[in-house]
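The complex appears here without one of its protein chains, the remainder shown in place.
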Amino acid sequence: MSERPVLAVEDLTMHYSIKAGAVRAVDGVTFSIERGQALGLVGESGSGKSSIAMTLLRLLPDNAQILRGKILLDGVDIVPLSEERMREYRWNRISMIFQAAMNSLNPVYKVGEQIIEALEAHLESAREESIERVRRLYDVVNLDPGLIVRYPHEYSGGMRQRAIIAMALACEPDLIIADEPTTALDVIVQDHILREMRSIQAELDMSMIYISHDMAVIAEVSDVVGVMYAGKIVELGGTADVFHSPIHPYTRSLMSAFPSVTGKKRELGTLTGEPPNLLDPPEGCRFHPRCPYATDVCSNQEPPKVRRGNHWAACWNPQGE
Amino acid sequence: MTLDIAKLVPSLDSRILLKVEGLRKYYRATANRFRRNRGLIHAVDGIDFEVAKDESLGLVGESGCGKTTTGKLLVRLIDPTAGRILLNPGQQQPTDIATLKGKPLKAFRRKVQIIFQDPYESMNPRRTIFDTVAEPLKVQKMGGTLEHLDRVSHMLELVGLTPPSTFLFRYPHELSGGQRQRVAIARALIVEPAFVVADEPTSMLDVSIRTGVMRLMEELAARLGIGYLYITHDLAVARYVCDRIAVMYLGKIVEVGETEELLQRPKHPYTQALLSAVPVPDPTFTRPPVRIKGGVSVPVDPPDQCRFYSRCPLADDFCRDNPHPPLEDKGAGQLAACYKA
Partner (left out) sequence: MAVSDSPPTAPRSLWAVRAALAARSFKQSWSMFRGTRIGIIGLAIILFYLLLAAAHPILMNTVWDEKIYDPVVGYAFDETRQPAPPSWSHPLGTDPLGRDVLSQLMYSARSEFMLGLLAALITVSIGTTVGAVAAYFGGVVDTVLMRLADIMIMLPGISVLIVLSALIGVEHFELALIIGILSGFGGTGVVLKSQALSVVVKPYIEAARAAGGGPVHIIFVHIVPNLLPLSFLYMMFTVTGAIFSEAVLSFLGLLNVRMSWGLMIHTTESAGYLLQVGEYWWLIFPASLSITLLCSSFYLVGRSLDEVVNPRLRRS
């Protein structure tokens, strides 16, 4: 069955302009997500993960411009939409759990109030109906409904994060974007939240974009993985494919540098050199100054997409096979 | 129990560099001046451990369990409520760090150093790398400026910031995170300490540069014969840098053992839970479910029973009615504090 993807992003390019020039935070990014699928985006700090998320929601700061590309949500390109139309899409169709969102609850209002407010603004539902709905949501994220009438400071960090997830789920969106929702949390709390998010996602048949710099978390939550480096997706494919037979040298070094508590203890890999400067990214393949496999062509020509089934990487010297 | 024997025969093991006995640190809960009986936070609640020369002991545990407090106690950035910290316990006159003052305290600072978690905030933004690294030499009055230049250059080379002359007079904001963390290591090692507390030294770094810094610390430890207390919340990282691991929970050490042994065969239910919660970078691996709920709470006036009781899947009435279990040998030199393990 060839269903239309929930989200299709084509050649998306977004720059921030600052005094020193243009920060090329998102550069020619293409991917799509089917219904019920979870896409994991991994990449190191500053690779443009949050920037992609903000672009998808069109929640960009004043100094950002979308230069090129399409964001097709259920076939509708939302790039040219007016801010007013866009507001209908946010929360209802796409919603987001922000990086460090647990600190974004307003401390002077009860948490339940804040969710109900968000609901009423978008659904125009009656009060009792909203309350009932929040109760159900708390059930879904495993929070005691008694907490609805409590203030944020009475929640622990993990509970706050779950409330935020409940809020993001409130309008049953088609797509939910989670930007490092568990980074600040302990592993045990993180484990609970990851499990919950996956089961909710399966239950509601939602699509999800999960952003993290933690390879291990991405391996656990996503069906499809996109690896970002310097504003570009350099490798994209099924999670098992990407983790077991990575094509791109950057993906390989990320994998080998990541310690694991299970399995045989192997030598950890390192990466030399500096993280790229997005104001003046390297010519050709952006990874070439740090790449152990780089050849001459890498430093002056944009690498081609190498495909292996549903799995591709942009590289002149693909690895594995 | 091994600890008592060690007390009776002080020179039992001359390889032991640092020995901690019954270390405690309590804080008053909340700075609310309107409430009486504020209670005590038992941040570190009676811990014992030893670190040998060129050994790296990992201290792992969830946020708020008292890891940083322990680290700061060892370098005397804070004063302990009770307990002894002996430097070189095998020698004739071991130093008790816990009670040092004045000149001896200043001299002690040469022997024990700390590397902080945050490479961005642990350096004065208005001072150059040279000033930062040379600071311990300067305040300890070890040689003149010329010698400082020499030693700092040498140290920068050692931590891989080459050529040193290009880094000496830069400001911290002109370095990347990994480079700054190297500077932090250089600063800690320049006085040639015998013991270093490393408080999550790589947690703020990207994966691709993290390994480099970890490897550097290992290498220097071997070369200079330094003992480490390596604080981290990440068991996977601890696996790669530590010879032994101590697991901490609410101010208590609940398990200590050789790294691989502890990771393969955890004895304490908390260690088991912690291990099963660590995500694994392998999509085909399915982790067993974690059997405990909730996060670490704040240890304000904890009841006299096992600290883990309220979250423990194995707990029974015996655990409820008895005091916190002692650290006991559970085979193969692995100590755990649990009645049921």
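By letter and in written order, the chains are A and B; residue numbering begins at 1 in each of them.
Here is the rule we use: contacts are C-beta pairs under 8 Å (C-beta built on N, C-alpha and C of every residue); 3 or more make two chains touch, one makes a residue touch a chain.
Computed from a predicted structure; not experimentally measured.
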{"item": "Residue of B:Arg15, B:Lys106 or B:Arg320 touching the missing chain in the full complex", "value": "B:Lys106"}
{"item": "Touch criterion as defined above, residue of B:Lys19, B:His42 or B:Arg187 at the omitted chain", "value": "B:Arg187"}
{"item": "Residues belonging to subunit B that touch the chain removed from view", "value": "72, 75, 77, 106, 109-110, 113-114, 116-118, 121-128, 135-136, 139-140, 145-146, 149-151, 153-154, 157, 163-165, 169, 184, 187, 191-192"}
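The criterion applied here is as follows: only the chains that are shown with their structure count from here on.
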{"item": "Subunit A and subunit B, separation of their C-alpha mean positions in angstrom", "value": "33"}
{"item": "Complex contact set, residues of subunit A against subunit B", "value": "44-45, 156-158, 185-192, 194-195, 213-217, 219-220, 239-240, 243-244, 253-255, 257-263, 265, 268-272, 274-275"}
{"item": "Partner subunit A, residues of subunit B touching it in the complex", "value": "62-63, 176, 206-212, 214-215, 233-237, 239-240, 260, 263, 273-285, 287, 289-290, 292-296"}
